[in-house]
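Only one protein chain is missing; all other protein chains are in place.
Let's look at chain A:
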Amino acid sequence: MELSDANLQTLTEYLKKTLDPDPAIRRPAEKFLESVEGNQNYPLLLLTLLEKSQDNVIKVCASVTFKNYIKRNWRIVEDEPNKICEADRVAIKANIVHLMLSSPEQIQKQLSDAISIIGREDFPQKWPDLLTEMVNRFQSGDFHVINGVLRTAHSLFKRYRHEFKSNELWTEIKLVLDAFALPLTNLFKATIELCSTHANDASALRILFSSLILISKLFYSLNFQDLPEFFEDNMETWMNNFHTLLTLDNKLLQTDDEEEAGLLELLKSQICDNAALYAQKYDEEFQRYLPRFVTAIWNLLVTTGQEVKYDLLVSNAIQFLASVCERPHYKNLFEDQNTLTSICEKVVVPNMEFRAADEEAFEDNSEEYIRRDLEGSDIDTRRRAACDLVRGLCKFFEGPVTGIFSGYVNSMLQEYAKNPSVNWKHKDAAIYLVTSLASKAQTQKHGITQANELVNLTEFFVNHILPDLKSANVNEFPVLKADGIKYIMIFRNQVPKEHLLVSIPLLINHLQAESIVVHTYAAHALERLFTMRGPNNATLFTAAEIAPFVEILLTNLFKALTLPGSSENEYIMKAIMRSFSLLQEAIIPYIPTLITQLTQKLLAVSKNPSKPHFNHYMFEAICLSIRITCKANPAAVVNFEEALFLVFTEILQNDVQEFIPYVFQVMSLLLETHKNDIPSSYMALFPHLLQPVLWERTGNIPALVRLLQAFLERGSNTIASAAADKIPGLLGVFQKLIASKANDHQGFYLLNSIIEHMPPESVDQYRKQIFILLFQRLQNSKTTKFIKSFLVFINLYCIKYGALALQEIFDGIQPKMFGMVLEKIIIPEIQKVSGNVEKKICAVGITKLLTECPPMMDTEYTKLWGIHGPL
């Protein structure tokens, strides 16, 4: 490929086609480009186009194509051909920095990415001029160019933040420091000076602040691995300027946007990160600057508003204070009562307030709200940061902090009492404050596990939580309702049982609330309460204690599933399952309605299964209904079959993949419940279960195996007499399963059931073949898991058919084979068998082998007695 106008023209045409929406045009063009990209000069043609093409679209397209080309081809992989010829490599490296810096922003970004990809491979050894070339541009005074350089440097150096220390890495960093640290420092100082000379020029300031942000990021990268000598020597310059920038404000840089962080916020946020890095890693050297930063950051917090755009800055700044205040030697910076009060009042409390954005999420995006609030995915939020600060302060100042906040809690509650409908947010903040103050440790399973003893949780519960939940209108102040329910949920181990019992009907009542958050929380709280354990590991609440509410509980739970937005609410379904499990026989009277509702739900969601957890709990609930009912009245199994089989058939016919394994498992359960011989309805299904296509989906295998086991357990005689022609198919399944390392244990489950339940004569003719298959697998790939299953099987065989039969079948395959199996497998490996039942089977089997097998006594097998005994 020559660098000719004709080639440029051709390339332009093809690039144009790659943008065509019609795949028939686009795809061939893409294919063509890929087919020629191995030619020399191809990348240079692209570079020429992105620089000189008349068409802006082609310029951008060429730059993107170029970047992708570099991404795919630049790396030289060992033992693979070099995909870019050396001359092109040299030419690219010689031109790309200049090109990047002189291009408009859209193209600059692509080239900057390409440079960092190349840099990752070639820098520093194979691209020695890069640093000097970049540093020289600092002199240009053109901040468009300078920012391009800084951005490229950032993409090259940011890996220093997450790579492991190595000789290679540190050599590179040293090289970068030698060439870059001083010019960067000078640029930093010069830029700050320019900021004050251009203090009234908004557009100049924006460019300069972009530079400062990048410089601060570079500072972080270069200082991450260790404190470089240069930066230790120049700490004064950097830290003084960082400090000044933290306290700086300029009207021209403030943005109107409420959501997006502006340049000032981004810069200050990065400076907080830099200060936090030094405070944590280089404490000794940074110590004398730290108090100033604490003050500056704290002032920053006091003066920063509630808008979302400040969130990152605020949470970074609070986290900085939180990390400093729990260190013993900085304790003194916080211990003054006025300081503490001021931090509590001006930093913590304001950031705990429920904001408009939170309110929006509560109403319109409840799923996300619940995830954040309940499951703790709120790491970067202000509230979380404020909570962390409270916890940090409590490490040394639990008493005073609790005292200060108690005052606030009281005054906020008073504000609320004055005019609840206007001031409800004050109460929300009060509850949040109490929660964060009281909770020292928390788990999903138990809620709060360690609480601040200075907070009276029960009193607060009785005085401020219960009244809200007792109010007749479940839809009033939904946020406060949700707060109250959450309070019960997380402090369930602190609040005495009698109070919890009082709240159960209230929670049941709130299942009817319109707000998704409120009825979800109510369901979740009930579910959590029902799993609590009391003495003797029994559930804390007995079925008798809940009995008075059974009907309303079940009614409201199912009704909640009909509320808008909650038709597949996993919390509600889990609460249903949990209620069944706790109530046991108490639900039997309601089973007809319950099972109808569950099957209807099943039918509805099987059209488009989308909530795996919901579905799982739904099937659990179905199983529980069957278990509980049939335990009391086994004959009822027929009723369940009537109710369910229709839906099951539909699921199987429509091949609803997500549900098929569940269906098989429910059927197993139903079949196992039958006391007599296998019903004919099941036998009709039997041949279908052996169809290979069902077994191709690995997700089906465990459930299918379980179902076949149930067939064998209940219907072995029927199979032997009425479906003997299906036995080879059954063994075919076994054969397929043991061939796979992942499923061989399932194959053994099946085989063991066959051996245990089938009449011996019905499988007689296959026995030798079974053993041969097992040997083949042993020879091909012998894994520990396989051997363990194999040992359980041969011992089961020994128990069922006798020790002599075992010896004979081995030796019938090949003389002396039994001795080999004993010596090479049974004796050395038997101790690896795990599981109680499995061990028992082996113990009995081996005992029989030792005592009931004459050849063990008096042939050459006798010598094996000398080998260390297996048991």
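Assume a residue touches a chain if its C-beta (ideal position, glycine included) is under 8 Å from a C-beta of that chain, and two chains touch if they have at least 3 such contacts; residues count from 1.
Note that in this section contacts and distances are computed from a predicted model.
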*So which of "Calcineurin B-like proteinous protein 1", "Phospholipid-transporting ATPase", "REPS2 protein" or "Importin subunit alpha" is the UniProt name of the chain that got left out?*
"Importin subunit alpha"
*asked:* Considering the complete complex, identify which of A:132, A:280 or A:654 is in touch with the unshown chain.
replied: A:280
_Which candidate, A:4, A:82, A:136 or A:450, sits in contact with the chain we can't see?_
A:450
*Tell me which residue among A:248, A:462, A:623 or A:723 touches the hidden chain in the full complex.*
A:623
*Among A:52, A:120 or A:165, which residue is in contact with the omitted chain in the full complex?*
A:165
_Just checking the interface: what residues of chain A touch the absent partner chain?_
161-167, 170-171, 173-174, 177, 224-229, 232-233, 277, 280-284, 327-328, 376, 379, 441-446, 449-450, 577, 581, 612-613, 615-616, 619-620, 623-624, 627, 658, 661-662, 665-666, 669, 697-700, 702-703, 705-706, 709, 745, 749, 752-753, 756, 837
